[in-house]
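Quick notes on the structure that follows.
Missing here: one protein chain of the complex. Every other protein chain is in place.
The chains carry the letters A and B, assigned in the order they are written, with residues numbered from 1 in each.
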Amino acid sequence: MTEKTKILICDDDPLLLELVEYKLKAKGYLVIRAENGEDALIAMAAEKPDLVVLDAMMPMLDGFEVLRHIKQHPDFAQMPVVMLTARKSEKDIVSALDRGADDYLVKPFIPDELLARISRLLAARR
Amino acid sequence: MNDWLYWITTGATIIAGFVITCGLAQTTVYLLQLLLAAMALSSRPPVARATLLWRRYSDVAPPVALVVPAYNEEMNVVESVRSLLSLEYPAYEVIVVNDGSRDATLDRLKEAYQLRLVTRPYEEALSHAPIRGIYASQLSNRLFVVDKDNGGKADAQNAGINVSRAPLFCVIDADSILEPDALLRAVHPFVDDPVRTIAVGGTIRIANGSEVSGGRVSNVRLPRKLLPLLQIVEYLRAFLMTRLAWSRINTLMLVSGAFGIFRRREAVEVGGFTKGSMGEDLDFIVKLHRHMRDNDRDYRIEFIPEPVCWTEAPESLDVLGRQRSRWQRGSLEVFFRYRSMLFNPRYGRIGFLGFGHIFLVDVIGPVIEVLGYILMPAFWLLGILALDYLLAFTALVFTYGVFISVMSLILEEVELRRFPRARDLVILTGAAVLENFGYRQINNYWRLKGMWQYARGGSEWGQMTRKGFAKQTK
């Protein structure tokens, strides 16, 4: 593979975007950023990323709805989605997994754990 | 002949005395409010960033039901609901009440959120026009839509309260924009004083001119047009001065219908919102005060100064005039409906300050001001008042008006600072001055018109047709 693996991160907290982008780039991934759910969908259609990291509470479309869009779309249904959110209630976690989220991490998070889970999901797909 | 002139002058002098007394009373009230508001702002709970709020409150914040009445909102209901579904709050549900809209409001919702008819048992705690059906969304487990026969805003809100199951409910207009952390901020008094707090109101800000993107106000700017600009000064005064001041001494009389959180239990005890009311939000708070005081219960009705809700202000004289006349009718209606509370020692501050304020500002205020405008020049014409005095009085009235507006700008600037540029302050100062020449008088005319409508409407009370609500403000 000559092309780098593309990861889309979607969160309305600019600092989180900075941090995750930095970490991912250090691991050699290509990173696309989106600050709200609608931008995420647009970026997804345009860039066709290999994996998405999604926040739950965002303007316009919240993460759960973006997740549903992804999982219902024939082109994207197979793409792994990692939820990264401050919502930690059982109900939210279960509902996200029900809708097809491939992983769920609660903020505050362990950056290395996020990286490990991302590479595991990507490896599983190949 | 002389006799006649004598009576006229005596009468006029008496009226003038009355006008001056009322003017002085209003002045005192304003000064008191300024003082209280400054005190409240300096001791208000700290403003925290959203992440901190989340850490502090997410584990203990009680569930909230958002009740959103919608009448003929096909244009923006889908977008509004979408932004409501992405609020930062641990546990909430959104209950949109379609109040028998004649347009495609319900269809738009059905389509966008894949609604399906469900059975949702609820208690008939409040009466309202019949519910045709309750829908749940297949996309979000937080969204419910209640479809009912038309009955007006209060009626729709009551239906929403019935269907809600959370201990708190929040009423909002379908056409306003909430800050993402609005609920988390506004719920603060319910967490910190859970026993006594029964209602919380938040600041409504004017969004005209600001950039709105993604269902949020992203860049706060002043409107380019004059009319909304003048209203901004007005809103700052109303929220940062009057409401904050009255909240400080637990005399808050109005939690705006565009954003307020209430405890469901007390809301049901007072029978919900009063149907067919012009100012159902004012009416509701007055009812709550009366109920709690009648039952000797210790309670708090709080106001938080941080902006939580943005609304589009009318940009044409015509629409603004209708809005103001309606507000005036609403105030009068509430004042006369609960008139027994005025100066009634049983209701303490509510009777004296709260109702006194309504009486002074809303009931006799507009009349007094007009009398002042007529009498002062008349006295001068009649030779009772020297030109020097006429000019001096006029100057005083205007400089005082400017002074009060400027003081509320200080409150804004020192504590909240939501306008990003220094230039905005200069413009607002200009608006605060300008407001006194022309706008204030037009406003007064609208209020008199409202009074006239109220006086006439009183006789044909029974056959008032309800046209719904939201679009009247547009």
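In this text, a residue touches a chain if its C-beta (ideal position, glycine included) is under 8 Å from a C-beta of that chain, and two chains touch if they have at least 3 such contacts.
One rule holds for everything that comes next: contacts and distances are computed from a predicted model.
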item: Chain not displayed: protein name in its UniProt record ("ABC-2 type transport system ATP-binding protein", "NADH-quinone oxidoreductase subunit N", "HEAT repeat domain-containing protein" or "Monosaccharide ABC transporter membrane protein (CUT2 family)"); value: "HEAT repeat domain-containing protein"
item: Full-complex contact with the absent chain, from B:Glu123, B:Asp296 or B:Asp318; value: B:Glu123
item: Candidates B:Asn76, B:Asn250, B:Asn344 or B:Thr429 - the one touching the absent chain; value: B:Thr429
item: Interface with the undisplayed chain - residues on chain B; value: 43, 45-48, 51-52, 55-57, 59-60, 62, 118-121, 123, 125, 190-196, 386, 388-389, 392-393, 395-396, 398-400, 402-403, 406-407, 409-410, 413, 417, 421-422, 425-426, 429, 432
item: Touching residues (missing chain, whole complex) on chain A; value: 13, 15-16, 18-19, 22-23, 26, 107-113
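Just so it is clear, only the chains that are shown with their structure count from here on.
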item: Whole-Å separation of chain centres (CA-atom averages), chain A against chain B; value: 41
item: Partner chain B, residues of chain A touching it in the complex; value: 12-13, 36-38, 57-62, 64-65, 68, 86-87, 89, 95
item: Residue ranges of chain B in contact with chain A within the complex; value: 51, 54, 58, 82-83, 85-88, 90-91, 139-141, 180, 214-216
